[in-house]
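Of the protein chains in this complex, all but one are displayed in their positions.
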Amino acid sequence: MIPVESEASSKDGVKIIYVAKENILQFLKEKKDEGFDYLLMITGIDYKDHLEVVYHLLSSKSGERLVVKAKTDGEIDSVTSLWKGANWHERETWDLLGIKFNGHPNLKRILLAEGWVGHPLRKDYPMDKKQYVNLKEDGDDTVSFEKKEGY
Amino acid sequence: MSDNILVTTLDEALRWGTGKSLWPFTFGLACCALEMMSAMGSDYDWARFGSDVFRDSPRHSDLMIVSGTVTKKMAPRIRRLYDQMAFPKFVISMGACASAGGPYVRGYSVVDGVDQVVPVDVYIYGCPPRPESLIKALKLLQDRIADGKVKH
Partner (left out) sequence: MQDKIVEVNFGPQHPSTHGVLRVKVKLDGEVIVDAQPVIGYLHRNAEKLSEMGYYPKAQIYVDRLDYAAALNMELGFVLSAEKLMDIQVPDRALWIRMMMVELNRIASHFIWLGTHGLDMGMLSPFFYCFREREKVFRILDEITGSRLLYNYFAIGGVYSDVTPKSLEMIKTWLSDFDKNLTEIENIFKKSYIYVARTRGTGKLSLDDTISYGVTGPMLRAAGKKWDLRKNRPYLHYDQINFDVPSQQAGDVYARMLVRIEEMHQSARIVAQVLEKLPAGDFYNKKYSKPMLVRIKATGESYIPTESPKGEFGIYLVGDGSAIPYRFRIRSPSFANLSAAPAMLIGYKIADMTATLSSMDPVFGEVDR
């Protein structure tokens, strides 16, 4: 059994469990064996002094739901070995929030252009500093801060 | 006899023909694309106005309807598609997003207006514009082509 750091409940009555980030892979594996076969989403929250990774689980047999959270400073283990769907969710969380998933097979930007600077959903992302994207001959993107270099 | 002869310049005849046989490019970006589809669908049927054949390749078409939000990642690709179209070519910017960034203008990944990417002939407001507006834009474009005001 993996120790649980603390428990809480969300407004819609779903249990929230906090786990240490070292144990997250092990803990989710346990939960998956217990019947939580669906990984609905992985996301992150930027609390300025730390980041939190949030996993929403669902058991398709009982219909039960569970939220698992882990505090991190920007790195956590990937759960792609447990759920195939975790792949894109983790890439998105890396793209927009800059949380690194160790052991992910292909941790690249998914929504923004490759080469983008910064992670926009961070609270300190500079919204006034515009970036411009252009296309290279081979179809890849280039990103620059100069307006004349792209759109 | 004189009733059956139409005297015109070659230029005018060409302009008349261009305006009445616009071939739009099937190219949907976002929500506005659904209204574009409605305009070509049963109820609105804009084939009535001489713009019948939606073409799937930029090289076959001469009207680009930019229907939706232009993101920074998509903008260079729109430019490339525009460059691939054959002359003469026209652009209708459909909706608030394509015209000026729309509700997303304050964001980090949206281009504020497709006119920064390709030259635009007709803008339509609305979010989304109703199919009637699109038909009006088409008529406007045809009139302007016939008057020789649009040159590309």
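Couple of notes before you dig in:
By written order: A and B. Residues from 1 in each chain.
Everything that follows uses one rule, which is that a residue touches a chain if its C-beta (ideal position, glycine included) is under 8 Å from a C-beta of that chain, and two chains touch if they have at least 3 such contacts.
All values reported here derive from a predicted model rather than from experimental measurement.
Listed here are the chain B residues that touch the chain not shown: 26-31, 33-35, 37-38, 41-43, 56, 58, 68-69, 71, 73-74, 77, 81, 103-104, 106-110, 127-128, 130. The missing chain lies against chain A, touching residues 10-12, 14, 16, 37-41, 43, 45-46, 54, 56, 60, 63, 65, 67, 83-85, 87-89, 92, 96, 109-113, 120-121, 125, 127, 139.
Going forward, only the chains that are shown with their structure count from here on.
Spacing of chain A relative to chain B, judged by their CA centroids, is 40 angstrom. Those residues of chain B that touch chain A in the complex are listed here as 70, 72-73, 75-77, 79-80, 106, 108-109, 111, 116-117.
If you check the complex, the residues on chain A that touch chain B are 112-113, 120, 125, 127, 130-135, 141, 150-151.
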